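The other protein chains are all here in position, but one chain of the complex has been omitted.
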Amino acid sequence: MSQSTSSYISGPRPGETTWIWLIKIVTGPLLILVLMLHLIVNHYIGSTPTGLMTYTDIVRYYQNPIIPAIEILFLITVVTHSLIGLRGIILDMNPSRQVLSVVTWLFSLLGVFSVVYGIWLALTIASKGG
Amino acid sequence: MDQTRNQPSAGKFWSWFIPVGRQVGGWAFALNRVTAIGLTFYLFLHLAVLSLLAKGPDGYNGFLALTENPIIKFGEWAVVAAVFLHGLNGIRIILTSFGVGVTRQKQLFYGFTVVAVLIILIFTIRMY
Amino acid sequence: MTENWKITLRVYRQKENQTSHFDDFQMDVNPDEYVLDAVERAWAFHDRTICFRHACHHSTCGACGMRVNGVEKLTCITLIRDVTRNGATLKVEPLRNFPVVSDLAVDMGVFYRKMEAVGARAVLPVTEAEIEDPPSKWDAEDSQYIRLSDCIECGLCMSACPIMATTPEYLGPAPLAAAQDQGLRRKPELLSVVDCEDGVWRCHSAFECTAVCPSFVEPARRIMNLRVQVVDMRLRKLFGKA
Partner (left out) sequence: MSKPHVIVIGAGFTGVATAHDLALRGCDVTVVERGDLCNGTSGRTHGLLHSGGRYAVKDKESAVECIDENMILRKIVPQVIEPNGGLFVALDESDLAYAEQFIESCEECHIPLEELKPDQALKLEPNINPKVLIAFLIPDGTFDPLRLALAFAGTAKHNGAKFHTFTEVGSLLTDGAGNVTGIKVSNRASGKSEEMRADVVVNATGAWAGHITAMAGLDAPVKPTPGIMVAYNQRFVQRALNRLNAPGDGDIVLPQRRMVVVGTTSFDAEDVDYIPTTDDQIKLMLERGSELIPGIRSAKPRGIFMAARPLVGGGSGRSMARTFKCYDHKETHNVDGLVTITGGKATTLRAMAEKTADVVCAKLNITTPCATKETPLLSYRQYYATTN
């Protein structure tokens, strides 16, 4: 962290950088597209009257290998976007640097775990159809 | 005098939610934040619930019956509403962040909110 | 003949260690006067212990920023007619996010120090003065003339910004706008000051600063542009084309 020339209260905290913001900005629009797809799929082509998909619908839907791939991609973007955003909100609670690094680690673990769990779930559903 | 003796504004971190003197941009920001928190909560709830899928059909279909319960249905509707309000407002923020329409951000917000409400209506009809 | 309104001037009062309260002053005002005139009259004729900051009375010094009926205003150019009605109340409170010295006067020292940290320019060449429709075109020949910059360091944007309320360490709209005004290309050392969590990435596009800015600085637009400048510089650094 470069000791900045500023003489105001404290040196800038290095927590947020261009890349974190860029990821949030890139994942945002991506999310909208995939989410539209996700909502249409879940509310329009299911067999129940309100369009929700039953278990068998889902298994059949997952047979085409592209679907799990899209769903996993969707999971990665939504988890990244939401955790970066949530961390931004926590930043506004003015945490100390230690608390902030703990939060950052926690969220990264949570993100990785959710994605791994999602991949496992998608593969098990796909395998059910085999 | 370092102890920042602030005055009427309440505690620090929820002060973005205090409506005093807020103008359009401030509301959009508060709305965006509320929907963000709601959506993130729903995301992890959604992931947890889907684990039923791995346990086999009866567990999951049993849960499906739950979605008819009005409270859960309203929750689902709220999620859909939050998605479009947050999403379209996010597009507005991205546009203004790259200088597009920055001077007309209020109109942009009104426009996107109308579009969001329309889409939400479509889904409401679909769900009820 | 000048119109005459009867209003209740409700003034936020706080002495050093006592709790804050509001004092009401029944005032006869001319609606075409400015809020600052009413406050100054309340001091002159009603209560000489009212503390408030004022100097130029024509929006060039930045001392008289207050919250009028909850919204940040420069009281020296805010007509009473625009903020209240005959017989109604006119509430004046100090700016938010600054320590209160007393009553309506706040200590803006940290804000001035931030402006100094980003090297905000007090005067700038006329040709760089972004006036949308300059009455006479500032052609190159005018370049040697200089003009006081638009930002009068009144602190209204710092008070209106919802993120400023979360931490005093956030640079804030005006300092970021001042950094953008100089451009990162011209002052690369600003990059480390603004490209951090208390800098340009804390802005969540609430646009409250532009809504209250009395001097056409439009800090929000400038912060957005500053963000693009930072991204551009970071990308160049990444691909070695700095």
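By letter and in written order, the chains are A, B and C; residue numbering begins at 1 in each of them.
Here, contacts are C-beta pairs under 8 Å (C-beta built on N, C-alpha and C of every residue); 3 or more make two chains touch, one makes a residue touch a chain.
If you're wondering where the values come from, they're calculated on a predicted model, not measured in any experiment.
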Shown chains touched by the chain that is not drawn here: C
Contact partner of the left-out chain, one of C:Met108, C:Cys161 or C:Val200: C:Met108
Touch criterion as defined above, residue of C:Ala63, C:Ala165, C:Val193 or C:Ala211 at the omitted chain: C:Ala63
Absent-chain contact - pick from C:Arg10, C:Arg147 or C:Arg234: C:Arg147
Absent-chain interface as seen on subunit C, which is shown: 2, 15-16, 33-34, 37, 40-41, 44-45, 48-63, 76-77, 101-102, 105, 108-109, 112-113, 115-116, 122-123, 126, 131, 134-136, 142, 145-150, 152, 215-216
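Everything that follows uses one rule, which is that only the chains that are shown with their structure count from here on.
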Chain pair, B-C or A-C, that carries the greater number of C-beta contacts: B-C
Subunit A-subunit B separation of Cα centroids, rounded to whole Å: 15
For subunit B paired with subunit C, centre-to-centre distance based on mean C-alpha positions, whole Å: 31
CA centroid of subunit A to CA centroid of subunit C, Å: 38
Touching two or more other chains - residues of subunit A: 92-94
Per-residue overlap in subunit C, given as positions that touch at least 2 other chains: 163, 166-168, 204, 227
Complex contacts: residues of subunit B adjacent to subunit A: 12-13, 16, 33, 36-37, 39-40, 43-44, 47, 50-51, 53-54, 56-57, 60-61, 64, 67, 80, 83, 87-88, 90-91, 94, 97, 123, 126-127
Of all residues in subunit B, those that touch subunit C in their complex: 1, 3-9, 12-13, 15-16, 20-26, 28-30, 32-33, 93, 96-99, 102-103, 105-106
In the complex, subunit A residues that touch subunit C: 2, 4-10, 12-22, 88, 91-94
